[in-house]
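Have a look at the structure that comes next, please.
Of the protein chains in this complex, all but one are displayed in their positions.
The letters A and B name the chains in turn, as written, and every chain counts its residues from 1.
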Amino acid sequence: MQWFLEASTTGHKLALMVVAILLFAAVMAAILFAVDRPKRVPNWVVAAGFLGPTILLLLVGLVYPALDTVRGSFFNRDGSTFVGLDNYVTVFTTDNFQTVLRNTVLWVVLVPLVTTSLGLLYAYLVDRTRFEALAKALVFLPMAISMVGAGVIWKFVYEYRPDQPGVRQIGLLNQLLVLVGVEPQQFLLNGPSNNVYLIVVMIWIQAGFAMTVLSAAIKAIPDDIVEAARLDGVSGVQMFRYVTVPSIRPALVVVLTTVAIVSLKAFDVVRTMTGGQFGTSVVANEFYTQSFRQFNVGLGAALAVLLFVLVIPIVAYNVRQLRLAEEIR
Amino acid sequence: MTTTTPVMSPVPTKERRLSRAERRAVAAKTKLTSPAASAIAIVIAVLWTVPTLGLLVTSFRPELDIRRSGWWTAFTDPQFTVDNYNEVLYGGTNFASLFVNSLVITLPAVIIPITLALLAAYAFAWVKFRGRNVLFVAVFALQVVPIQVTLIPLLTLYVDTGLNGSFWTIWLSHSIFALPLAVFLLHNFMKEIPASLVEAARMDGAGHVKIFFQVLLPLLTPAIAAFSVFQFLWVWNDLLVALTFAGGAPDVAPLTVRLAEMVGTRGSDWYLLAAGAFVSIVLPLAVFLGLQRYFVRGLLAGSVKG
Partner (left out) sequence: MGARMRRSPALVGGLGVALLLAGCGANETGGGGGGETQASDLTIDCAPYEEFGDLEGETVNVYTSITDPEDTPHIESYVPFEECTGVDVKYEGSREFEAQLVVRVQSGNAPDIAFIPQPGLLATLVATGAVVPAPEQVAANVDEYWDESWREYGSVDGEFYAAPLGANAKSFVWYSPSAFEEAGYEIPQTWEEMIDLSDQIAESGAKPWCAGIASGDATGWPATDWLEDVLLRTAGPEVYDQWVNHEIPFNDPQVVEALDTVGEILKNPDYVNGGLGEVQSIATTEFGDAGLPILDGSCWMHRQASFYQANWPEGTEVAEDGDVFAFPLPPIEGDAPPVLGGGEFTAAFNDDPATQAFQTYLSSPEWANIKAQVSGPGWVSANTGLEIDNLTSPIDQLAAELFQDPEAEFRFDGSDLMPGEVGAGAMWTELTNWIATNKPTQQVLTDVENAWPAS
C-alpha cells in the first residue's frame, strides 16, 4: 500500500503513473466487457456502464460540494448558525453590488462573443494555408501561459508612467500614445472603460481555445460539401457564411457556452491586475474575496450560489439548441 | 450565387473520394488569397503575439532595466542577460525532479478524464435511455461550480481515506474537474457523426463497444487531439489543485508550485517570473505543435461507405 502512496524517486513515480493508467484501463475494460452483450442487455444497463464512472465522480466531486455550498449560504460566517436569507440580503444591499453585477454581465456577454468571432474568423482564414501550423501556434500561445504570467504580460502593456523628462514608459500602449503625441492613460484606473481593458486580457487568453475547437470543427466539414459549393461558384466570403458557419453551428454553440461559463467563473485576471478595485470587481472575485480573504464562508457561499443562478440563461439556451438539433435529426 | 448547399445534412452527396491532386487543386482555389483576408489574419496574429514577445524580451533583461524602461528599448539599447534563467533553473531547486512531477501528474490527468468523457459522450449521443437529456444538461451545467467550493469537501475526503499528499488525489481531482467540459465538448463532436454510419455498423451486428472503438473513435481524432491539448495545458499550468491536495510536498509538487513561489514573498520579482513563464511554456507548446498533425481534415468524408 505504501508503494502506491509514497513515491520519491523518478523511477518509482513513473512506474506509479504507468500502474495508475493500467489500473484505470483494466477497470474500464471490465465495465465495458460486462455491458457489451448487444442483444440481451437493456439500454439503461449500457448507459450505466458508459456513464457510471463519470456520474459517480461528478456526484462526489462536484454535486455534493455544490449542494453543500447552497446549504452553507444560509449559515453565518463560520457555518455555525442558521441565518436564513441574511447573506443574500447582504449581497444585494452592498453599495457597489450593482457595479459588480454590471461588470459580470459585461464579461459574460463580451468575452464569449468576441472570443468566438475572432477565433472563428482566424481559424477560417488560416485554414489550409501554408503557415497554418505556425499561425495557430501564435494565437494558441497565450493559453499556454499561466494566469499569473498573463498578468505580468499585460502589466507591460497597460502600465502607466507620466510623460516627463527622465521617465520612460514601461507599458507598450502608453509608449504608443506618447509616440503619437497623446498623454499617457491610466488604463486600469478609470472606469468603466477599465473593465473593457481587463476583458481584452481574457479574450486574449481564451481566443486560442475558440480557434482550436472551431478549427477542428471546420476540418470535420466533409470535403464533398465544400467541393459542391465550390462547383456552384461561391466566393470565399459566401463560403464562410453559407457553408462553414452553418456546418459548425453546434461547435459554435459549444464554444460560446464554454467561454461564457469560464468568464462567469474567472477572477484571476481581475484579482492580479486590479484586485477588484476601481469598480472592476465581478461576482467570482467577490466570491473569492469573501471565502478566502475574509473567511466569511456563508457570504462566499451565497455569492457562489449567485454564480449558479447566473448560469441558468446559458443552460436554457443550450437546452433550446439541443431541442432544435433533435428535431432536425 | 445561386442556392446554398443543403448544409444541415452532413451526409456527403458525392460518393467518390477526391484524389490527392484534386483536393490540392480545390484547396488552392479556396485558399483565402485575397490580400484583405491575409491582412486580417496577420493583424490578429501580431496583436496576439506582441504581448508575449514583450515577456520573452523581458525575461532576458536585467532586473533594473525591467523596472525602469519598456522592453522595446532593448532593441535600440541591447542589454541582455541569462541571469534570470540561471536563477530560475538552478536557484536551489531540483528542477528536473519538479519537471518529472509535473509530467507524472499530467499524463494520467489527461488520459483518465478524456477516456471517461468519451464513453459518457457516447452514451449521451448514441444510447437511448430515459432522462438522457436532463442528465446531459445537468452534467454540462456543472461546469459552473467553482473549483474553490470543492476544495474542503474533497480534501476532507482524501484525509479521511489516507490518500492526501499522494499523486492519486491530484489525478482524481483533475479528472473530476475536467469531466463536465470534456463530456460537453466531445458529445458535440460525437453527435455530428452521421447517424447512417452508426446504423450501418449496427446492421452489421456490432455492439456498442465495437461501434465506439471501431467506428466513432477514429473519426473523433481531431476533437480528441484538441481537447487533449487543453486538458494538458490546464493540468500543466494548474496551481490550486496541486497546492491543496499535494500540500506542496517536494515529492509531489509540480513546476507551477515552484514558479509561483518565485514571484517572491511580496510578489514583485517579475524578472524571475518572466523567465519562469517561458520555462513552463515549452512543453505545452511542444504538445500543441506535436498534436497538430492530428487536426486533420476529411476523415469523415473518407470513411463513408459508397
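Here is the rule we go by: contacts are C-beta pairs under 8 Å (C-beta built on N, C-alpha and C of every residue); 3 or more make two chains touch, one makes a residue touch a chain.
This structure is a prediction, so every number in the text was calculated from the model and none was measured.
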| item | value |
| --- | --- |
| Of B:Ala36, B:Val50 or B:Leu64, the one touching the omitted chain in the full complex | B:Leu64 |
| Full-complex contact with the absent chain, from B:Val43, B:Ala96 or B:Val159 | B:Val159 |
| Residue among B:Val198, B:Leu233, B:Met262 or B:Leu291 touching the omitted chain | B:Met262 |
| Where the missing chain touches chain A, by residue | 78, 95, 160-162, 164, 166-167, 186, 188-189, 271-272, 274-278, 288-289, 292-296 |
| Positions on chain B contacted by the hidden chain, ascending | 63-64, 67-68, 83, 86-87, 90-92, 151-152, 155-156, 158-160, 164, 239-240, 243-244, 247-249, 257, 260-269, 272 |
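We adopt the following convention: only the chains that are shown with their structure count from here on.
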| item | value |
| --- | --- |
| Mean-CA-position distance for chain B and chain A (Å) | 12 |
